[in-house]
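Sharing a structure here in structure tokens format.
Only one protein chain is missing from this complex, and each of the others stays in its spot.
Naming follows writing order (A and B), and every chain is counted from residue 1.
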Amino acid sequence: MTDWLIQQSPAIQATVRVLVFVLPLLLLVPGLIWWERRLLSWMQDRIGPNRVGPFGLLQPIADGVKLFFKEDITPSTVDRAIYFVAPAVALFPAFAIGGTLPWGPHYGPLMHWTPIANVNIGILYVLAISSLGVYGVVLSGYASNNKYSLLGGLRSSAQLISYELAMGVSLACMVMATGSLKMTDMIAAQMEPLWGIQSLGWLQNWFLFTPFGLISAVVFLICMVAETNRTPFDLPEAENEIIAGYHTEYSSMKFAVFFMGEYATMFVFSGVFATVFLGGWNLLPINWDVVAAQVPALAGIARAMDGLTYWLAPIWFLGKCATGITFYIWLRATLPRLRYDQLMSLGWKSLLPLAVANFIVVAIWIMGTKLYGPGGGWAGGLLGLAIVYALYLNFVSATRKSGWGAKDRLAMVDKSARTIDLVDPNVAGGTR
Amino acid sequence: MTTFTVLAIVAVLAALGVVLFSSPVRSAICLVVNFFVLAFVYFILNAELLGITQIIVYTGAIMVLFLFVIMLLNLGGPQAWKERREFRTVLGFGFGAALAGVIASQLITHFREHSRPFADDGYGSPQAIGRVLFTQYVWPFEVASVLLLVGIVGSILLAKRKL
Partner (left out) sequence: MYNLLAQTDGNGLAKRLAEAFPPPTIDWPSILPIALVVCTGIVALIVEMLRPRQNNNAIIGFSLVGLFFAGLSLTSQFASPDLESFGGMVLRDRFSLTIQLLVVMVTGLTILFSDGYLRAKRIPFGEFYPLVLWSASGAMMMASSKNLLMIFLGIEVLSISLYVLAGMSKTETKSEESALKYFLLGAFASAFLLYGIAFMYGATGSLHLDAIRSAWNPNDEAFRNMMLFGMGLMLFGLAFKAAFVPFHQWTPDVYQGAPTNVTAFMAAGSKIGAMAALWRLLSASTTNVDLGATFQSYWMPALFWIAILTMTVGNLVALVQKDVKRTLGYSSIAHAGYILVGILAHVNNPEKVGIGTTVFYLLSYSLMTIGAFAVVSLTAKNGKEGTRFEDLHGLWKRSPFAVGCLIVFVASLIGIPPTSGFFGKLMIFNDALASDLMPLAIVLAVNSVLSVYYYVGIAKAAFVDAEGARTPESAPMNLGLAATCLLCAGGIFAVVILFNPLMNWLVGAP
């Protein structure tokens, strides 16, 4: 099978890979919708769809059929060309990014199957294409010729630009730690011994487990939720403020395309997160071949696990993506929507400085590692942290001294007006 | 070559669209398409990083801001254009066409013989760009950062009502 694949021309190879790995994305979307509805209702103490098929599994299919046969209304004052193109534009980035996701190992017999294109600018490609996602929203918002849609489009473009920066910087940290932009190289780097300590060789160096990687992961996670316009960052489609934002005027299948685009994007971003921070297709952060070599007693199990990890890699990867989606849904069930100014200040004043500080720390960390080994890396990381903290303190003292920071904040929020006295019913007349 | 022809046709059509469309939003969208296609031209020239930077910076950031501003100002449609169709517009078109004609007639014939239209393998890669930026072009690189700093400070100074 693999031999056959290698002999084909690159275009056919790519087509085969697309058929094997990207097409299922489309088929997964109904599953995701079902999962979201069921999980959400469970979290909200409801039952959720359970009538169509076992556990309501066929509900999304039924919905799809319904959407397909609904009347497709095109309002008369829309900008027609853009109106029709916009949903397609919204769908495009998800599938384009899907092209670089490594679904399985890029060595050994499975090497030639995935990713679809192992471009050597992988992460940049992800950033570039994800930045195109805004066009679908903005164009549909404009073309609808509807105030609410336009507002949704405006909000979305401001939001995406703000969060792209922090996202880019957090990914840049990981690029520095890896020394390569390729997705496959990033996974390879995460299969090195943990923290670069050789005696920990049986543990994998998933970036989530490194201190700087953890910070990057948090920043990336928040940014990816914002980039996909999901709660709590779903201001572009806030139902109670601007109806449904950019897709107010879309009905029938065109609406379904938006819907599909949103879920596909969620899935793909989860995939990027899994690849960059969670060791990609690896099931567990354990190098089974090292275990087999070091602990003879466990050699059999380790080898079995190694084979299992390798050959079923796409399934583990899918599992990680599903975890990411579950996280999205969990957030949606938990957090209320942000206010616009909160959204902006979170992006510009918290995430971006955090990501940049992390960037500095990683740089010093890597220099320490290159010069003095892993110990030097930790020392360098601490040094970097100290530098960043000192800068931060300086800045804070500077703003305090000149008086603007504090004054502005006082002017905005009258503290006494915001405190709420909780009344404890068990204590007579008492507040706590 | 065929790839290039297709890309070039799309790019030129998009560029024409930028100029000829009367609605600012459509012009901007055409510009987006143009930038996007240009990135692919860079790709086939073996300049991957340049191409992807083109998409990130122009398509992904600058043009979004363009659209943002156009939508925010809600620039009018066709009427705005009709008012300006006076002799100066015609004159401008004339001069522009003349300039393009002069440049094209003098230069294009000579470009056709030089046909090795791509960089050496690996010379458009991130490693190569990084190497060049931090060796030969390190001083312009730093100066560009000063330029950005000036831009940031300047825009804050101009935009903030109260400092």
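We adopt the following convention: a residue touches a chain if its C-beta (ideal position, glycine included) is under 8 Å from a C-beta of that chain, and two chains touch if they have at least 3 such contacts.
Quick caveat, the model's predicted, so the values are computed rather than measured.
J.: Of the residues listed, B:V12, B:A97 or B:A144, which one is in contact with the missing chain?
T.: B:A144
J.: Can you say which of A:P109, A:G179 or A:G373 touches the chain missing from this structure?
T.: A:G179
J.: For chain B, which positions touch the chain that isn't shown here?
T.: Touch set of chain B with respect to the missing chain: 103, 106-107, 109-111, 121-123, 125, 127-128, 131-132, 135-140, 143-144, 146-147, 149-151, 153-155, 157-158, 161, 163.
The rule we apply is simple: only the chains that are shown with their structure count from here on.
J.: Counting in whole Å, what is the centre-to-centre distance of chain A and chain B, each centre being its mean C-alpha position?
T.: One centre to the other, that is 30 Å.
J.: Okay, in this complex, where on chain A does chain B touch?
T.: 79, 81-82, 119-121, 124-125, 127-129, 131-132, 134-135, 138-139, 141-142, 150, 153-154, 157-158, 160-161, 164, 181
J.: For the complex, which residues does chain B have touching chain A?
T.: Contact set of chain B toward chain A: 23, 25-26, 29, 32, 36, 48-49, 52-53, 55-56, 59-61, 64-65, 67-68, 71-72, 125-126.
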